[in-house]
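Removed: one protein chain of the complex. Kept in place: all other protein chains.
We just call them A, B and C in the order they show up, numbering each chain from 1.
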Amino acid sequence: MSIRETGMQKENGMREDDLEVYKRQGFDNPSGFGKRPALVIVDFVNGFADPGKFGGGNIAPAIAATVKLLAFFRERRLPVAHTRVVYADDGSDWGVFTLKAPALKTLTESAHASQIVAELTPMAGEYVVRKRQASAFFGTELNAWLTMQRVDTVVVAGCTTSGCVRATVVDAMQNNFRTVVATECVGDRAIGPHEANLFDMRQKYADLHDNAAVMRAIDALK
Amino acid sequence: MSIRETGMQKENGMREDDLEVYKRQGFDNPSGFGKRPALVIVDFVNGFADPGKFGGGNIAPAIAATVKLLAFFRERRLPVAHTRVVYADDGSDWGVFTLKAPALKTLTESAHASQIVAELTPMAGEYVVRKRQASAFFGTELNAWLTMQRVDTVVVAGCTTSGCVRATVVDAMQNNFRTVVATECVGDRAIGPHEANLFDMRQKYADLHDNAAVMRAIDALK
Amino acid sequence: MSIRETGMQKENGMREDDLEVYKRQGFDNPSGFGKRPALVIVDFVNGFADPGKFGGGNIAPAIAATVKLLAFFRERRLPVAHTRVVYADDGSDWGVFTLKAPALKTLTESAHASQIVAELTPMAGEYVVRKRQASAFFGTELNAWLTMQRVDTVVVAGCTTSGCVRATVVDAMQNNFRTVVATECVGDRAIGPHEANLFDMRQKYADLHDNAAVMRAIDALK
Partner (left out) sequence: MSIRETGMQKENGMREDDLEVYKRQGFDNPSGFGKRPALVIVDFVNGFADPGKFGGGNIAPAIAATVKLLAFFRERRLPVAHTRVVYADDGSDWGVFTLKAPALKTLTESAHASQIVAELTPMAGEYVVRKRQASAFFGTELNAWLTMQRVDTVVVAGCTTSGCVRATVVDAMQNNFRTVVATECVGDRAIGPHEANLFDMRQKYADLHDNAAVMRAIDALK
């Protein structure tokens, strides 16, 4: 799947000669799959499914596609982690992120908006990460948990593509996990940033695959 | 400075209604300046100044603007850090990033391409961070060094906007530093990603200011 | 206060000539106080106050002394953080620590044993860190929170001296906070390891002060 085929250059303002620069400088190589993948589902909580709060754009179809990918990981008993944004009720943990986006403060432990959407409800044994920042790795034990599960490959679903997904993907790559963006399973409130961040991640940090390709690659590991 | 005034919506494919979503959901608030800023200059090394290697686009003018901002920080004896990408000569530290972008392997300790550009040569006492990943915070002591300097505000210059600058800005914000992107001092090999990432950072992670505004804000702290 | 005066050499088996080695090699220098201290109270929860679970030794008097130090910090409106060990009810986050010490698994969100002891109940606005590991910094946002509060000095109380206190002190120092062990406010289930770890921390990582000295030093900052 070339950039050209995705029509990305129209959506996000990339021009032909921009793409040539990346190609000439040697980006956009695959990092591939390792031996043992985990699925990390970022912030698919009610508040991000709701266009009246943090949602909109293509988040709803991304949740629907994630239901299928999650079922695939569960059938194969592969590790699954979910993230939620959770701030303290008393505001003791507010920081710079809540200065930039104050509505995040409403995402408290018991708030409806911070609960994982019903169709992706975690099963017992799946790891639920409470986080306050963009990256699922920041200030959490996600990395240590992945080590405990002997994972070497992280498949990322969730939202938003231009926010917590991007930050999580960069950290997964930095921690030396082969990182895969499940393209049908990531969504954003606005399509321009969604496309622009898919481009960046593909060039430098992660491989991009649709669900069928992810499933095919994982079944080929056996 | 509104998004509209920067002409950003034309450059990066943002549409009017995309902007409305961000506005309605409460993003794009200022985090402001704290009391003590540091300047972090990301990867302005020969290899990223060279369009034949990792450079191009608007990186050259960004370096020129950074010369001025660096002089300002030096005059006021404010903390300054520089980053370089440095991999081991024997490849012992290669990882997923070098799978995605193999040319990074050429950035070794003594390689010309990994030396900071002459016009920004670090002075004694300025902190030089060797890194292998996108973020200047990852696998480095940058955060601890900022704590030692009692810094609460990080002003970011460097390249590329869509790569190591973005990753550094996200981590600075996550570590609860008020984070400022010096818009004239960041550059990228291609303008589409440059603009798209300025948009993301402004909405969620950092304040965007030109040199005059950064200098004015810092002098107002006294 | 010399090592000799504390009688430490008798308690922990240090010999005179061991002490001479440390002295000759230049350890045991003060790092002092910065400008703004926070109090970090490590794991003073019911389970560590109970000799039938993880407690015993001198933990009870350490809690009593911490009540006084906490009152002092509250009066001066200085930042306070508390830590609890909290594992998931479903065991999804068990790791190597729970292999070494399986009883830790009982410390779940709602377990009596994992609640902070009544006399140190956190007030609104005090930061409560949930952790699963020894260090209060590991997999948490404690460092980012301290940055947000502009803290440069960490005063540590809690238990156990040879476990989570030691790990937290080492990380506080590594993050470049001036680190102070409040000697009356740290306790352990057994006195030998308590004394041995006070020795290590004093030599290399932190200053050791009793409550009166901590209070005097903080009031002198004004």
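In the analysis below, a contact is a pair of C-beta atoms (placed from the backbone, for glycine too) under 8 Å apart; a residue touches a chain by one contact, two chains touch by 3 or more.
What you are looking at is a predicted structure, and each value in this text was computed from that prediction instead of being measured.
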Listed residues C:Asp18, C:Asp90 or C:Asp210, member touching the removed chain: C:Asp18
Across the whole complex, list the residues on subunit B that are touched by the chain not included here. 88, 90-96, 124-128, 130, 132-133, 138-141, 144-145, 148
Contact with the hidden chain only, please: which subunit C residues? 10-15, 18, 21-22, 25-32, 53-54, 56-57, 95-97, 99-103, 133-135, 138-139, 162-163, 166-167, 170-171, 173-174, 176-179, 189-193, 195-197, 199-200, 203-206
What residue numbers in subunit A mark contact with the hidden partner chain? 34-35, 143-148, 150, 152, 174-177
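Operating definition for what follows: only the chains that are shown with their structure count from here on.
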Subunit B and subunit C: spacing of chain centres that average the CA atoms, whole Å: 36
How many angstrom lie between the CA centroids of subunit A and subunit B, rounded to a whole number? 23
Which positions in subunit A are in touch with at least two other chains? 95-96, 133, 138-139
